[in-house]
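Partial complex: the chains shown occupy the same locations as in the complete assembly.
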Amino acid sequence: MQFTAQQIATLIQGKLEGNPDAKVSDVAKIEEAEDGSLCFISNPKYEEYLYTSKASVVIVNDSLELTKPVAPTLIRVKDAYSGFALVLEKYNEMVAGRGKTGIEQPSYVAPTATLAADVYVGAFSYIGERAVIGKGVKIYPGCYIGNNVVIGDNAKIYSGVKIYDECHLGCNVVIHSGTVLGGDGFGFAPLDDGSYKKIPQLGNVIIEDDVEIGANTTVDRATMGSTIIRKGVKLDNLIQVAHNVEIGENTVIAAQTGISGSTKVGRNCLIGGQVGIVGHIHIADGTKVNAQSGISKSVINMNTTINGTPAFDYKSSLKSQAIFRNLPELQHRLQKLEEMVQELNALLITQNLEYKK
Amino acid sequence: MQFTAQQIATLIQGKLEGNPDAKVSDVAKIEEAEDGSLCFISNPKYEEYLYTSKASVVIVNDSLELTKPVAPTLIRVKDAYSGFALVLEKYNEMVAGRGKTGIEQPSYVAPTATLAADVYVGAFSYIGERAVIGKGVKIYPGCYIGNNVVIGDNAKIYSGVKIYDECHLGCNVVIHSGTVLGGDGFGFAPLDDGSYKKIPQLGNVIIEDDVEIGANTTVDRATMGSTIIRKGVKLDNLIQVAHNVEIGENTVIAAQTGISGSTKVGRNCLIGGQVGIVGHIHIADGTKVNAQSGISKSVINMNTTINGTPAFDYKSSLKSQAIFRNLPELQHRLQKLEEMVQELNALLITQNLEYKK
């Protein structure tokens, strides 16, 4: 990319201070910027870098008050961060290849599949029978879209995603490489001889609009009914979502977390990485879960923060963790106290007092 | 699907009570059933739903005693759950596409590979040199089957599975999308300069009959010899099985668990999700491991249940966990006791008793 300060100012409707012809060809953090870099300063603690930065253009908040002269061209907007994000977005749209359309060969599109306008199907991708692919959908190379799958408008399915039969994805959904949607739920009934019989998994997975799912995550199909990822949910990489789970709107879950079967996670939750949640429980709306926690029972109250395995109130758990570290000292204090009480007791006995242990 | 109650009764050899022409077009839980739903009641605690359910057909145990009139058509069998599972299975067989055979184009089958009758090879799948594919095997689109791989009769290899050279899979094995079998074990020898030299991984992976493995799981090949998954084992998604591990018959392991190199897991174990097991140990037959546990030494006694990191006896660990939660209170009690003993001591000194701390 190459933009002038003026072009950027126009794009984000900002007020320009300095050289309107300053050119930027990459983006950088303010503290690492070079000639040609575009930066932003949103957090006041980074303002100090402004006076020594080699950046060519810096987007700043309207409210910023300069205390010294600055070399870079400044663009003032109400919210520097949003302004910067907008530039990145425009840049992203311009990046080569992201705008591909058409059916790349060789690929496999079942004759009964329906593809809307402006779809991209990458080479080596497979679209099953009766699949319905919405407008502007991009399916990168090497994907598998099973029979009867429905994908909403403008979804992006990155290379190597596998979607089993019958799953439904909403509009603007983004699925990153290697993610598997709709694999069989993990259900087996024990038989008398110690072996197991598979319980057929007949449901599907429903992913609502505006969901983004990272790489190599797995979302299993329901035994019956649907495993449901509600509107606006963001899942990171390598997450496990078991059969019949439901994740509420706008909940965000970090990498390597696992949710066991039939658990319902509320909306607007923030769940850290490597968290484990047992099956058949409810997590209240707005729950925050610290990384590596293990949740073994329902979270009833909304907007609480929990931590630990098994997880409980965050602040209390930090206290317990702090004492855990000092357990050897605690044990030592207990032992000294035991000795002292024994000696006190012995002393009283020598005084012919009647106490006996 | 659309079945009549009569068709289902005939299929599962049940005794019909009610309208033989009642039609079902989906399956549901008894408490969520609608008109057209097929349900079952196996657990007596769900019997209450029977009297208010909108289900069209319900499969129940022979032994069920009605206490009120019911609207749905009933089908009585000895074991309602098994009867229901049988219906699902039949339905599954009828689902479109699951019965595919033949070699879909474009695909790559090495001239030295051997394919038995009724095999399905999906488009974009690759079958290496001297691979041997058994009768009725289904290899979905986009799989990689390396050189000299052997796959037993009726195995199902879902889309995007990668099987490295020399691995052997038994009959009726099911491998879900994205799983990797036979990647190199993680073996590196440290050199004097701090770098590492790769230890060649020459073994393979053996998956015995009736094993099912979930999505995006990884099973590494042995350094020498074989990493072995015994008959009837069920592995969930995103599990790591390191080189030279052996997992005993009918052991079931939940998602995101990891087993380090050369560990032998016994038969009929039940291992929860996100469990970690160190290398070079033995886990006795019938061991149950709670989710998120970390096993740092061999489990010697059979049929025990363990929990925690490091894991120990389940019930004891629950007690320790309960006290962990109360550590701040415990610390407070200890402190009060220290103060009290100090005061007692001081008192005795004022009484000219000889005790000194």
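Order of writing sets the labels: A and B. Residues in every chain begin at 1.
Heads up, the rule we're going with is that a residue touches a chain if its C-beta (ideal position, glycine included) is under 8 Å from a C-beta of that chain, and two chains touch if they have at least 3 such contacts.
A quick note: this is a predicted structure, and the numbers were derived from the prediction, not measured.
In this structure file the full complex is assembled from 3 copies of one chain, 2 of which are shown.
Heads up, the rule we're going with is that only the chains that are shown with their structure count from here on.
In this assembly, the C-alpha centroid of chain A lies 25 Å from the C-alpha centroid of chain B. Interface of chain A with chain B (complex): residues 106, 108, 124, 126, 128-129, 142, 144, 146-148, 160, 162, 164-165, 178, 180, 183-184, 186, 188-189, 194-200, 202, 216-218, 220, 224-225, 238, 240, 242, 256, 258, 260, 274, 276, 278, 294, 309-310, 312, 316-317, 319-320, 323-324, 330, 333-334, 337, 340-341, 343-344, 347, 351. Against chain A, in their complex, chain B makes its touches with residues 26-29, 32, 81, 85, 88-89, 91-92, 95-97, 104, 106, 122-124, 140-142, 158-160, 174, 176-178, 210, 212, 214-216, 232, 234, 236-238, 249-250, 252, 254-256, 267-268, 273-274, 291-292, 321, 324-328, 330-331, 334, 337-338, 341, 344-345, 348, 353-355, 357.
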